[in-house]
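Notes follow the structure.
Every protein chain except one is present and positioned as in the full complex.
And now, chain A:
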Amino acid sequence: MIEISAPPARILAKERLIPGQTSKLVIDAPHIARKARPGNFVILRIAPEGERIPLTIADTDPEAGTVTIVYLVLGKTTAALEQLGEGDTILDLCGPLGKETHIEKVGTVICVGGGTGIAAMHHIAKGHHMAGNRVVAIVGARSENLLLFCDELESFCPELEICTDDGSCGHKGFVTDILQKRLEEDSEIGEVVAVGPVPMMAAVARVAKPFNVKTTVSLNSIMVDGIGMCGACRVTVGGETKFACVDGPEFDGLQVDFNELNKRLTAFKPQEAISYEEWKKSHGQ
């Protein structure tokens, strides 16, 4: 019988993947772990007057009842999250949200991940692997020490390509260089998936377009409720307005208006700066 219980969302394990910048949390949330699929995200809040922020579910363990998130410290909420440790609880954890990744058996899938997006990409790649697809992973970061999830990806991807901007590891250059080459060499690619910064996803879509291959991107538009009630997360896809939280967050990358998304992400820049500065001051940073 299904049990209706929601223990406090306690952090069971914390790993500082990139100290001071990116961490991974394993959180006790059996009711969410039970339902979470690749592509889903959670919305969390860590303080009574705190903001609701969306974070991708990077992994789940339904047996253990845990969900894993990986975040990049960008502003006040993520900085405050970084102050929490094992044993602390997350005030509100809501999910799983968003549509799950549409996974079909298509043969070879190229999964491209950039920066913190590698974590989310990893969960999608795992889904493709479980469905019997051959997953080629291409990951990129500015420098070797900013790479994530390479061991996990290596464990199930027959091929893992690494790119760094400074050449400290793997190919010196962009993920799109490798993607371009693969698409040229291999005409059997069933799908390209890209998760990462908006300019990276836009570039992947640009590269993939001439090859006419299905290209899925995961959009990180600004969200408030995450359940389709505010319209904050709207994006233009194929000329139509879609709500990233309920229609997405994954969309056909060839149809997305990345330029508009990029602009909309700047809507609250001045307020975000105020928030973060005040927080830093009050935390002696």
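The working rule: a residue touches a chain if its C-beta (ideal position, glycine included) is under 8 Å from a C-beta of that chain, and two chains touch if they have at least 3 such contacts; residues count from 1.
By our rule, contacts and distances are computed from a predicted model.
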| item | value |
| --- | --- |
| Among "Glutamate synthase (NADPH), homotetrameric", "Transketolase family protein", "Gfo/Idh/MocA family oxidoreductase" or "Nitrite reductase small subunit NirD", the UniProt name of the subunit that does not appear here | "Glutamate synthase (NADPH), homotetrameric" |
| Sole contact to the chain not displayed, among A:169, A:183 or A:246 | A:246 |
| Per the touch definition above, residue among A:45, A:134, A:171 or A:206 touching the missing chain | A:45 |
| Identified contact with the non-displayed chain, of A:156, A:211 or A:268 | A:268 |
| Sole residue of A:31, A:134, A:171 or A:214 that reaches the chain not shown, by the stated touch rule | A:31 |
| Where the missing chain touches chain A, by residue | 1-4, 6, 31-32, 35, 45, 47, 49-52, 76-77, 91-97, 224-225, 227-232, 234-236, 241, 243, 246, 260, 263-264, 266-268, 271-272, 274-275, 278 |
